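The complex appears here minus one protein chain, its other protein chains still in place.
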Amino acid sequence: MSKIHITTQVNGDAVEFLCEPDETLLDVLRDRLNLTGAKEGCGTGDCGACSVTLNGRLVASCLVLGAEVAGSEIETVEGVGTADALHPVQQHLLDHAALQCGICTPGIIVAAKALLLQNPNPSEEEVRYWLAGNLCRCTGYDKIIRAVLSAAAEMRGENA
Amino acid sequence: MARVVIFGSLRAFTNGEGEMEIDAQTTRELLRKLATLHPALAETIEAGVSLAIDGEVFKEAWFTPISAESEVVVMPLMVGG
Amino acid sequence: MRYVVAKDSREAVALLNTGENARLLAGGTDVLVQMKLGNKAPSLLVDIKAIIGFSDISAENGGFRIGAAVSGAEMGEHAGLKAMWPGVVEAVELIGSTQVQGRATMVGNLCNGSPAADAVPAMLAAGAVARIEGPSGTRDMQVADLLEGPGKTKLGKAELISSVYLPARPERSGDAYLRFIPRTEMDIAVASAGVNLVLDENGCVLEATVALGAVAPTAVMVPNAGAALVGSPLEEQALEACAAACEAACNPIDDKRGTVEFRTKIAGVMATRAAKIAYTRAGGQL
Partner (left out) sequence: MKQDFKILGTRPIRPDGLDKVTGKAMFGSDKSVTGMLHARILRSPHAHAEIVSIDTSKAEALAGVKAVITGDDFADVENRWARYTMQNCMAQGRALYDGHAVAAVAAISKTVAAEALKLIEVEYKILPHVTDVDEAMAPGAPVLHEGVKARKLGDDVSGNTVGYYSFGHGDIEAGFANAELVIDRTFKTAAVHQGYIEPHGCLADLGGDGRGELWCSTQGHYMVREVCSEILGIDSSQLRVTASEIGGGFGGKTTVFIEPVALKLSQKAGKPVKLVMSREEVFRASGPTMSASMDIKIGMTKAGKITGAHAKLRYQGGAFPYQMVMMGAMSAFAAYDLEHVQAEGWDVMTNRPKMISYRAPGAPMAVYAVESVMDELCQKLELDPIDTRLMNAAREGTKSSYGPTFKAIGLVEALEAAKAHPHYSAPLAPNTGRGVSCGFWFNFGGQVSVSMAINADGTVNLIEGNPDIGGSRASISMMAAEALGIEYDRIRTIVGDTASVGFSDVTDGSRVTFAVGIATINAANAAIKEMCKRAAKIWEIDAEAVEWVDGAAQPSGHNAGNFPPMSLAEIAATSGKTGGPIAGHHEGAPDKAGVSFGVHMVDVEVDPETGFTSIKRYTAFQDVGKAIHPAYVEGQIQGGAVQGIGWALNEEYIYGEDGLLQNPGFLDYRIPVASDLPMIDAVIIEVPNPGHPYGVRGCGETAIVPPLAAVSNGVAQAIGVRMFELPMSPPKILKAL
């Protein structure tokens, strides 16, 4: 089996890697690029822990092949914010204690950021439906939803 | 003499006796005496038991002091999630 | 396994025709899951996303042609398409999570041949036409004529669907799709219904097409259910007759997702509720 050579962009940096034809983007990120922020909770697109954006579009990286991403722009949780410049979604998740074990958190952050880019003023119901594919078993979602809503408010310049 | 209460299904090993008085200073001493008194209970005690002393549950503690007025309930070893 | 990006549909067809165990890759939200679970092990994956036109939604003769690689999210963002065929768009948008929406395609949903595929009853009700490319050229076929059985379509050897056409529609028309699932999201339809209505000037139903999903080996058209609605302003009696026709058309299985009894009952409920939405969208007053 011959490997495929791919050049692409991850979190703003040009990267290249060799992958097997059946290797998923999630495997590539984790095993080849050492970006372990995206998690594999199911491998079948049911849990959302592996969420990344691909050319600005929210996807489950377990349902994308590494071979498919040549020339793309990929963003993972590692690219969302830095320790001294957290994205509001990250900061509000921390402030609201909206994570317990934290395994779903990277996926929630990537998904919530994507939501707020296209809908800066979502209702509670819109946040809940957008995040329906991001399973969380610890929190019962309450604090996550509150954190996303208050991050949105801050980004709109309210309650800053 | 502490009052010792044996919970329901363990009474099968004490000839139906549900309560007894045992003179003991610590839980370890109490369990030893209990096993001597009712040899059929020895296996369960060896496998591990929890004790409730005056309402507080103690898990596998040998040297917890027991007073003469204490009520000690002998229970199976408890586990959690 | 090999992975090949097809440049045009002719190359894709040729690759399907090599005799290898080849599968097409568009959104990949089904084939990659099947591979992960060990249900499918293709020796060749043919990526069709780079083929010109396959990722387009284009206006055509008053209707819309939707390419085989167009994702659900892209359909949902297309204002013109959504205004004309809201039921079809909402059906596609019900497939999987937001993440899956970013990849899953309507054509892929059709090609899987799942009796529970959300897009299919809505496409049936809409009278959608599939464009097929194959070794002997291009042909068009009603989506309704493509369905064969669980996991099967009537596509021939080395044939692929390059696009689906949703026709132009008259005034006072509307469609809707509803499905029942045990949760609010993330489940496979237990029973579903697509309804497409055209009303007359008085608000009575002029034409009605009703299709059901997950209650038979394929999604099915239920002509009697549509007929029950024609001529009515969707009063209770017509809806009851529609529901009864739906129940009569059901031939479901008992499985982990629902019983025969439950699926049958729910199919009628979904159809009447979808009919009411379609009616309102067509301008009718309930």
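Letters A, B and C name the chains as they come in the text, with residue numbers starting at 1 for each one.
The rule we apply is simple: contacts are C-beta pairs under 8 Å (C-beta built on N, C-alpha and C of every residue); 3 or more make two chains touch, one makes a residue touch a chain.
Since the structure is predicted, the reported quantities are computational estimates derived from the model, not experimental observations.
A.B. asks: Relative to the complete complex, which of the depicted chains are touched by the chain excluded from display?
C.D. replies: A, B, C
A.B. asks: In the full complex, which of A:Leu18, A:Ala70, A:Ala97 or A:Leu117 touches the chain missing from this view?
C.D. replies: Residue touching the chain left out of view: A:Ala97.
A.B. asks: Please output the residues of chain C touching the missing chain, sorted low to high.
C.D. replies: Interface residues of chain C facing the absent chain: 36-37, 180, 182-188, 190, 255-259, 261-262, 265-266, 269.
A.B. asks: Could you list which residues of chain B touch the chain missing from the display?
C.D. replies: 5, 7-9, 11-13, 52, 54-61, 64, 71, 73, 75-81
A.B. asks: I need the residue numbers on chain A that touch the omitted chain, in ascending order.
C.D. replies: Output for chain A: 1, 20, 22, 27, 30-31, 34-44, 46-47, 49, 76-78, 80-83, 86, 90, 93-106, 109, 124-125, 127-129, 131-146.
We adopt the following convention: only the chains that are shown with their structure count from here on.
A.B. asks: Drawing the touching chains as a network, do you get a line, a ring, a star, a complete graph or other?
C.D. replies: other
A.B. asks: Centre to centre, by mean C-alpha position, how many angstrom separate chain B and chain C?
C.D. replies: Once rounded, the distance between the two centres reads 67 Å.
A.B. asks: Please report how many Å separate the Cα centroid of chain A from that of chain B, as a whole number.
C.D. replies: Averaging C-alpha atoms per chain gives centres 54 Å apart.
A.B. asks: For the complex, give me every residue of chain C touching chain A.
C.D. replies: Going by the criterion above, the answer is residues 1-3, 25, 27-29, 32-33, 35-37, 45, 47, 49, 71, 73, 96-100, 102-103, 184-186.
A.B. asks: Which of the residues in chain A end up touching chain C in this complex?
C.D. replies: Within the complex, chain A contacts chain C at residues 1, 4, 21-22, 24, 43-46, 48, 51, 54, 57-60, 62-65, 67-68, 111, 114-115, 129-134.
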